[in-house]
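Only a single protein chain was left out; the remaining protein chains are all shown in position.
Up next, subunit A:
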């Protein structure tokens, strides 16, 4: 039985990069679990083998694994790709990960996969469509999934729901959990000029099964306003760490992931960020237990 059938611990994890394989098996501290992109472990005809499979098997023996999908296009109007859903089901079947998550976004249209998480308007119609897709995913996979909040660069005039309310309603209707990406909240709040703190206050924190942290890049838009790009290419920014403390104060400790997909640093540098996440969790645990003592 793979280790990864356990639930994700309320501890730091990292997004797995093959260049860190040896270092991780050698001394993973302070990292207690790993996240993989599901699509990287789907084979062509005949299935996956070789080094990618061998490494994933070795990691799953040692760590709880979170399988993170980037290609289901749950937020798109088109029907879900049944072949892709089957491939996902095969992977989750043998890997038995502690968690499976996907995005409130779309990435496929008319036979083309865009390899990016694209935005959707938040309306009654898109709400019904997303919920229908999540029902299909959870039925097909036979498990609860987590849905992640996106990073946004523009607004849709026709949106009638705020994002936290939209996500909360999806969780309520489908029974799915939520993945709260704190960097995405900060990026979207800056780009669309809303309060990140208000966003967190109205987020369904009780449904959050995992938290993401990542770095972003700074740019500006057509009118000179700041435009942050969620590029996972640098360390987590200080205001995002501060926002994390706010989340953990309200939600209590949760599985906490450091994502780094571009300019991936040596393992030691990522371990330092994971340790900072561990310290934030320890502080949150301390505050929670103090609060419990006072209330008792």
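The rule is short, and it goes like this: a contact is a pair of C-beta atoms (placed from the backbone, for glycine too) under 8 Å apart; a residue touches a chain by one contact, two chains touch by 3 or more; residues count from 1.
By our rule, contacts and distances are computed from a predicted model.
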Protein that the absent chain corresponds to, by UniProt name, given "DNA-binding domain-containing protein", "Na+-transporting NADH:ubiquinone oxidoreductase, subunit NqrB", "Branched-chain amino acid transport system permease protein" or "Aldehyde dehydrogenase": "DNA-binding domain-containing protein"
Contact with the hidden chain (one of A:29, A:125 or A:201): A:125
Contact partner of the left-out chain, one of A:115, A:197, A:250 or A:290: A:115
Residues in subunit A touching the chain absent from view: 39-40, 42-44, 46-54, 70-72, 76-78, 81, 83-84, 87, 106-116, 118-121, 123, 125-126, 153-158, 191-194, 219, 221-223, 225, 227, 229
